[in-house]
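Here the complex is missing one protein chain, while the rest keep their positions.
Think of it as A, B and C in the order they're written, each chain with its own count starting at 1.
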Amino acid sequence: MSLLVLVMLVLAACGDGGGDADGDNGGGTEALGCDPSTLEPAALEADAEASGNGYRLAQAKPNVTIGVFGDRTGENSNIIIPSHNAMELAIEQANEAGDLPVNLVFKPLDNRNGAADTAPAIAQQFIGDDSVVAVLGGGFSGETGATGQLFSEAGLLFFSASATRPDLTDQGWDTFYRGLANDNDQGAAIIEVFEHLDCDRIAIIDDKTQYGAGLGNVASAAAEDADMDVVLDESIEPTTDYTALVDSVIAADPEALFYSGYAAQFQLVARQLREKGYEGIIASGDGSKEEPIGEKIGEQEAENVLLTCPCPDINLSDDEDAQAFVEAYEEKFDERPGIYAAEGYDVANTTIEAIRECGADGAAGVTRECVVNNVGDSEYEGITKTMSFDDNGQVETGTVSLFIIKDAVVREVGPVDAL
Amino acid sequence: MAEALLSAGKVTKVFGGLTAVREVDLTISPGEIRGLIGPNGAGKTTFFNCITGVYKPDGGEVLLEGRRLNGLKPHKITRAGIARTFQQIRLFGEMTALENVEVGLDARHRAGAISAIFNLPAHRRDNKEGSAEGLRLLRFVGIDRYANEPARNLSYGDQRRLEIARALGTKPKLLLLDEPAAGMNPKEKEGLMELIRKIRDSEVTILLIEHDMKVVMGVCERVAVLDHGEKIAEGPPEQLQKDPRVIEAYLGRGAVEDAAGA
Amino acid sequence: MNTAVSTDGGTRNGNARQRRMVVNAGLVLLTLFCVVIPHFVSLAAQEILVLIAIFSLLALGLNVVVGFAGLLDLGYIAFYATGAYTWGILSGAGPIKPPFAGTDFWAEWGFWIILLVVLAVNMCIGTMLGSPTLRLRGDYLAIVTLGFGEIVRIVANNLDGVTGAALGISRIPHPRIPIIGYDFGLDPVPYYYLLLLLLVAGIIVITRLDHSRIGRAWIAIREDEVAAEAMGVPTLRMKLLAFAIGATTAGVAGVVFASKSNFVSPASFDVFASFLVLCAVVLGGMGSIPGSLAGAFVIVGVPSFLQLRFPELDEYRYWTFGIILVAMMIFRPQGLIPSKRREAELALEGDPDIPAEPAA
Partner (left out) sequence: MPDCLTSELPFRLAGGLSTGAVYAMIALGYTLVYGVLQLINFAHSEVFMLGALGAFLTVSRLVPDGGVTSEAQGILILLAAAVPAVLLGGLAAVALERVAYRPLRRRNAPRLAYLISAIGASLFLSNSVRIWRGPNFETLPRTIQSRIVLDLGNTFFSGILPESVQRVRIQNRDIIVFLVAMAAMIAVDQFINRSRTGRGIRAVAQDSETAGLMGVNINKVITVTFIIGGLLAGAAGLLFAWSFGVTRFQIGFLPGVKAFTAAVLGGIGNIRGALLGGLLLGVFENVAAGCFGVQWRDVVAFLILVLVLLFRPTGLMGDREAT
């Protein structure tokens, strides 16, 4: 038992030490707002520490950390990683530009599978680290729901580029912002698409995740409003063999089917449906827009599968800044920007812009409070949209785009409202 | 003769197509040491299991002091007054010898969970009485010096004794011993016979399954013989030794002819 | 209890007394340490302490089922779920709005009432699930409980009007201390102390049961069910009791979890969570109360603290647990801190490796 106590002590001390070490220089940062004269030593210290991380530093700039929070290793992490990459890129570019009064540190923490129960401890790591002035995330809706209140009480910006569950912005959290359209827009959009294509008998299948169930509910409600005949509205438990589902779909014989869930299961559902001779439309949402979804479903089976996403394909944009982003991203990560990369880039840049404004009168102004306020008032022109927010923190100009798979490649059709 | 303690009438047990025990009658009077013998597979242990409720008999009935036991769960039968040991030792190996006996004694204890959680007097009394009585029983069978030893560490003979002490803990009227002498050396067997008589003297009736004829002859007043699930003979041991049916059961038909010819 | 009986020389008895004193002193120190520790660590570490405490409660309860009674319950987490959902639903945060839920009285007392109510609720559910299944032999019991655990999760995932289905129940109220009106809020520390109290209560209850005829009956069942039955142990009733006690302990942990994270959803209650608790019990030592607590610390605490420093190690978590389970069964089935009976046995064999008593 003594051993146990010892281990516990050491570990607790580690955990504590971590908090403290960061807390020390962070404590300096926070004190800045009150008394700029205390700045010097903390900033120097921070410099010395950060230079070890290989970031190029302008001399004597204090470090501030931008936390990045989401699933980096779970089974659907492919949806999150591109946005994290883009955030890293934005931060690197900002540091290189050298016009910020502070040096930005990119600090991602992994919440495997976006699980709600492990999320609070990770959130507290950001909250307890006083050098963190903004957190970009959460990646998925579940973890975001479990931690929004914590960030709100800590007065720390919590800015998502990918969590689309509608009610996240209705929780009364003061520091939560969302840089893309939510599932209310998306669920309505998919029904609009079906209407546009004259589909009347439809099926809605969700995957019983926070995201899938939420989006599915919105789509069901929208279908009802549109007087459609919902012939099948069921859920799956994740598995590999979807024979039962496929048989149910074939029995109900819908003209169009909307799968509300993630790519991992959608690829199986779509392929097995086609293999058993289902000929109606198959559609899914942003959760399935994960490259290379066309190849995963199978070239033949994926033909004409529809996808919606509140994320216009940045690779197709003719905007100059957007093209510059695509180029820079490809150069750094050796692949084209995937889903939510552009949104992540905009979210990061909006935050950086807010930090820049806070630091206009010196690094002392870069506080959590200031960053949150500036993001709230933002009018930043991003590569996807203008980042300005309503009172709940929802970005005002998010649009939903429609995509279609041709020859196993996802191609953009255009914004759904413009159909 | 006094009123019967145990009376089994026409007990039958069938497994699949095989009748393991067929219409066996057995009546035991209080204070008796009764033997039950028969070749391997004769159905002795099955008969035991029918009495103790491990198996539900397919026919017949078992009465203890006139109370019907058929269909009762084994623990109810134990509490009604029949305790047993096992052919292959089945102690609670991780528990100490004393705790093993205490489990037996607990059959008579009534303090429940609430009493234990709040450490009420009933519970304290039970526990105190349990360890005192448990130790007395260990002394009775002669292994009290191992009270705090885990049961699995005891020698083979002592484990047999511990099983008996544990069974006595339930305060039985009738004690069923299933081959208690198996694997014992002659000296241990002597001790065992002494112990069996001692138990009888403490007013516990005994039904004994045993292969070792010396032990059976040494302690039993009457012996019943089972073969192929049926009772083929019953009587004092000396008489049975000469019974041709018994000899045949044990040694085959040839043996009977040899015996007759000699 | 059996220490009353002295069979050894006086020296050993003296040693035993001395050792008991050391143990007691160690316990006092450990308790003290547990009480003050949250004030010396970071916020993130405080969250981890809460996680450890919740897990310790779970392990404590499962230890009764697996460790004492020898019943392999692979659906244990279902009782954690029913506890969490009982508070989630009755707090009024879910789709059902009980008439009392909006009242001031409920805001103050609701949590504490539910903490008691869940004992009854889980006792009932435990008995309901247990009475048919506990007749089954070991490995069947394992797979049937696994099935039941999954059924509970899937039902929670699909009863939209009751459990909020996959979206779960959010904005579950935090506890408040009545009269003085102190609100726990999101701060982990008060939850930690509440859990510590519950743990102490649980330890006392379970230790006392262990030292009664009920505890003896459990061990007897674990060691040899047929013999236990033959010695007059009502095995089915005792197994049910073990099951119910495990269920109530998990239920209490669930209520605290729900109010702490102010959110429940079925995703927290999959079968791997059950495996995790099992791993804690096995590692610590089946049937050993300090063992389960230590196991919970190692299984949840160590990886979480490690993750603060080396996030990439998380990949290896379940992999390591797999190795631990197999290795423990092969090399050290009695666990890190073996139960008292085992320990006595080792001591008598003169094994110098008597583990983990506070020697400091």
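Note that in this section contacts are C-beta pairs under 8 Å (C-beta built on N, C-alpha and C of every residue); 3 or more make two chains touch, one makes a residue touch a chain.
Keep in mind it's a predicted model, so treat the numbers as computed, not measured.
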item	value
From C:56, C:133 or C:307, residue that would touch the chain that is not displayed	C:133
Residue touching the undisplayed chain, where the options are A:73, A:171 or A:323	A:73
Full-complex contact with the absent chain, from C:28, C:116 or C:151	C:151
Option from C:40, C:112, C:193 or C:318 whose C-beta touches the chain left out	C:318
Identified contact with the non-displayed chain, of A:227, A:241, A:318 or A:407	A:241
Absent-chain interface as seen on chain A, which is shown	73-75, 77-78, 205, 208, 234-237, 239-241, 243-248, 250-251, 264, 267-268, 271-272, 275-277, 295-296, 298
Chain C residues touching the omitted chain (full complex)	66, 70, 72, 74, 132-133, 135-140, 142-144, 146-148, 150-151, 154-155, 157-158, 222, 271, 275, 278-279, 282, 286, 315-316, 318-319, 321-330, 333
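Here, only the chains that are shown with their structure count from here on.
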item	value
Chain centre separation (chain A, chain B; CA means) in Å	73
Contacts with 2+ other chains: residues of chain C	none
Residues of chain C defined as touching chain B within the complex	1-2, 4-5, 7-8, 205, 208-209, 211-217, 219-220, 222-224, 226-235, 241, 341-342, 344-345, 348
Touch list for chain A against partner chain C, complex	1-9, 11-12, 14-16, 18-20, 23, 73, 109-110, 112, 115-117, 120-122, 124-125, 127-128, 142, 145-146, 149-150, 153, 165, 171, 206, 208-210, 212-214, 217, 235, 237
Chain C-facing residues of chain B, complex	52, 54, 73-75, 78-79, 83-84, 86, 90-96, 98-99, 102-104, 106-107, 109, 111-113, 115-117, 119, 123, 126-127, 130-131, 135, 144-150, 152-153, 166-167, 169-170
